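This is the structure I want to talk about, given as structure tokens.
Other chains of the complex are left out, but the ones given are in their true place.
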Amino acid sequence: MRQYLENVREKSPLVHNITNYVTVNDVANVILAIGASPIMSDDEEDAPDITAICGGLNINIGTLNKRTIPGMFLAGKRANALGHVVLLDPVGAGASKLRTETANNLLREVKFDVVRGNISEVKTLYYGSGSTKGVDADVADKVTDENLDSALSFVKDLANRLNTIVAVTGAIDLVADKDKCYVIRNGRAEMGSITGTGCQLSGLMTAFLVANPEDKLGAAAAAVCTMGAAGEIAWERMQPGDGNSTYRNRIIDAIYNMDGETLEKYAKYEVR
Amino acid sequence: MRQYLENVREKSPLVHNITNYVTVNDVANVILAIGASPIMSDDEEDAPDITAICGGLNINIGTLNKRTIPGMFLAGKRANALGHVVLLDPVGAGASKLRTETANNLLREVKFDVVRGNISEVKTLYYGSGSTKGVDADVADKVTDENLDSALSFVKDLANRLNTIVAVTGAIDLVADKDKCYVIRNGRAEMGSITGTGCQLSGLMTAFLVANPEDKLGAAAAAVCTMGAAGEIAWERMQPGDGNSTYRNRIIDAIYNMDGETLEKYAKYEVR
């Protein structure tokens, strides 16, 4: 995993983010922490220009609204035309008609390298509809050791149907193309008590993909391992009285300090 | 006070927030810290769907703009129709025509369970107009021990007129319906040096109300005590060189770690 990380630090890619206003600051700081550069732009007149000077585009539909939807399509198509990496984070797909339809329309009109969401959001994209409890995966739909085989079939099938890498994050993370799936067991449940760890991962992952064009599946998996390892390292540094706000800071700090050797030591994954 | 808090942790309500982009991240993390789940959505096409899957709705008019106003009305009415808790935080009412009129219009068209603001904002709603120095209460209008009796009459009268709970926060916090008022003496003045402690309290309070439908007045008061207690606990943990940014983190951390026993120990209130 170390080479993927070291490529990010060496190449310092510029990542264009069209993302929600809830977690945008943390997304920017995570991208900086890994040694890349973030730029945020969402207006339909601005986003295509900005994406042209970047290496990759991260589209996140949290706080989706009609003002920013046109910019997502225009920037996505521009990034496609330029051969840039494009990632979709379908936050809350299944929770509202606007989010579900926009995610499905984006998948039709823009070619995505990766779709990264929780199992509930990803299932929505699979079935074309679904139900989501806010931005967290349904408890009944968690990927566990018991249902791992069927989950693997599901993500590979979806990756095949969408012709993209599918990254499903939860207690067990799956990063798959149609043939191969990284099964990753990094991270901690307490990361769910921080808003936006998923959004942060999407920004981070875009940087990893831009810096590792020759192996996008491995790069996406390395980003998941990096975020999870950071969650574990940050937890080790927690003191009595600390809570989710300090944990948030320490996770970003851990990404800032992550090097290839540390990532190699922490990464827990198998390829299926 | 402990039962109100324990109900939030046990029921983990989903809270829909239409809120400003300044403090939205902290609002989300505070809601997570208390064991509830936040979701943010403001578009008129998205907000009604999102509110339908939630237990309560927190409407905050900081950074008010015409793009998000229609969603406030639509989501508010939808929440009313579904019998959900709805809270109004009239940030900056009195400081501009748009904010004052929108707050007054919302109060006319949506039934609110609680209105939570500073004394200046709340007076604006009472008088239908007013002057506000930004988002802080006028110094001349502070609730003090000297003017407490008249302040109590004022908030009970406003609660009666608006048919809602009124929560006025400042050095002394008042949480009243038309008959009864909790007078709360928790918190610290230094909390005013952090942006958004009021917005955070509104998100927190919505979660408390959803989890305690049988006693909304007590639930609103418990939320105020929780936020104030967290401000006191967080201050105890401050080290030399720490300032408002660290204080912010430690307040959210203190909410993350708050249990019923701690709240009971810190809560300082009387009922008048």
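Letters are used for the chains, namely A and B, taken in the order the chains are written, and counting of residues starts over at 1 for each.
As a convention for this text, a contact is a pair of C-beta atoms (placed from the backbone, for glycine too) under 8 Å apart; a residue touches a chain by one contact, two chains touch by 3 or more.
These numbers come from a predicted model, not from an experiment.
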Number of identical chains in the entire complex, 2 depicted: 3
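The criterion applied here is as follows: only the chains that are shown with their structure count from here on.
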CA centroid of subunit A to CA centroid of subunit B, Å: 32
For the subunit B and subunit A complex, residues of the former touching the latter: 14, 21, 24-25, 28-29, 32-33, 37-43, 45-46, 49-50, 53-54, 67-68, 233, 237, 248-257
For the subunit A and subunit B complex, residues of the former touching the latter: 20-23, 25-26, 62-67, 92, 95-99, 131-136, 193-196, 241-246, 248-249
